[in-house]
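A single protein chain has been omitted; all remaining protein chains appear in their positions.
After this line comes chain A, so read on.
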Amino acid sequence: MNMQTGMKLSVAETALCEAYDHAIGELPGDGAVLAARDVLISDFKDAGLPTRRVEAWHYTDLKALLRAVPAFDPAASAARFEPLVEGSTVLSVVNGVADGRGSVEGVTLRTFADALADGTAAGGLVARDSDDTIGRINGAFVRDGFVLDFPAGTELAAPVEIQTVQNAGQVHTRFPVTFGANARATIIERHAAAGDNAAFVTTISDISLAEGADITWVIFQGQGAADTHLGQIRITLGTDAKLRLYVINAGGKLVRQEIHVVVAGEGSDLILRGINLLGGETHTDVTFTVGHDVPNTTSTEVIRNVIFDRARGVFQGQIRVAPDAQKTDAKMSCNTLLLSDEADFSAKPELEIFADDVQCGHGATVIDIDHVQLFYLMARGIPENKARAMLVNAFVAEIVEELEDEPLVEALEGVIAGWLDKHA
């Protein structure tokens, strides 16, 4: 493969290209899978990592921010965690390798390594578009994950926690999940580090909801302080499908979480809630696109950011409404609680509306602690530092409470309180 003439590869780009040459012999899949991987790495070599000149990456100059990529580390050990919600069924990926012994009652499950090995995964190893750096890197390197099929009418009482844990090296996972008609389930996609060594993680979940499916999907990213986490979730919503998607970033050094939604079925409803808890010298980017392609659909997006220290945060939210998608109701808001003068947040809302009978809106606010609320709490005897912590917590807890699933609400409130205890 030839590199584009004139482009100087960065250290990280070189490391990724070399890692591919070393790893490809070990990665599952041949034939169509191998061919798809070769296309992706070739495209990566041509395009390199995106810079701020690429519109979709304007606020996250990956070429500048990604200074190094650790080599694969097959010996890296990692521990498992207790599930976030007690009683969940845990599907475990340790150091990039899925535990094939996991099972969920009533759900068809296999490892993604098996799907790569028999070639059925080949069709999914494509980039979404020319700016899909995560799709390229993940598709080229993906080793394992889970393929889940929820048959029509499946109703799970307990959540399923897909838990990926690593301690170093590179991890590339993928989770294609289909929910049949009227399926009801709660999935917690959790990414965690077992130690402080720098890891490089990419992960893609590719989910579709058939007619009437009602799903809660939580992405909880709690990587280590030195980790790079590039996540993506691709979503297709069928007729009358309802998805509550909660994205919680509470870790990592360099993080990009992409959310791409195709609203393909009338009557469907997307509820996106994002919580970014940012501290230290970190960079966290949540990039969201939704395409309302059919009439009579709704989506609401609420992003809440709490930023300490010298952390930087980004939210890009794009709502597209197709010419036929009349009666679309889409509302997006991004609220930031900025708790340090050196912290920074960029919000870029984009509305592309081609239908005339729609309700779409967006708003972004940056606020400080409300002094009247602070006075009220203190006037009841709550000391200032504790009152401040309560208000920061309240700012994000407010949207967690919307879940109306008590064990899940308590677990997420625990995550938030734990993070704030360490950072506030």
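Going forward, a residue touches a chain if its C-beta (ideal position, glycine included) is under 8 Å from a C-beta of that chain, and two chains touch if they have at least 3 such contacts; residues count from 1.
Note that in this section contacts and distances are computed from a predicted model.
Hidden chain, UniProt protein name from the list "Fe-S cluster assembly ATP-binding protein", "Cytochrome c oxidase subunit 1", "Branched-chain amino acid ABC transporter permease" or "HPr-rel-A system PqqD family peptide chaperone": "Fe-S cluster assembly ATP-binding protein".
From the options A:D46, A:E281 or A:E401, the residue with contact to the unseen chain in the full assembly is A:E401. Mapped onto chain A, the footprint of the missing chain covers residues 371-373, 375-384, 386-387, 390-391, 393-398, 401.
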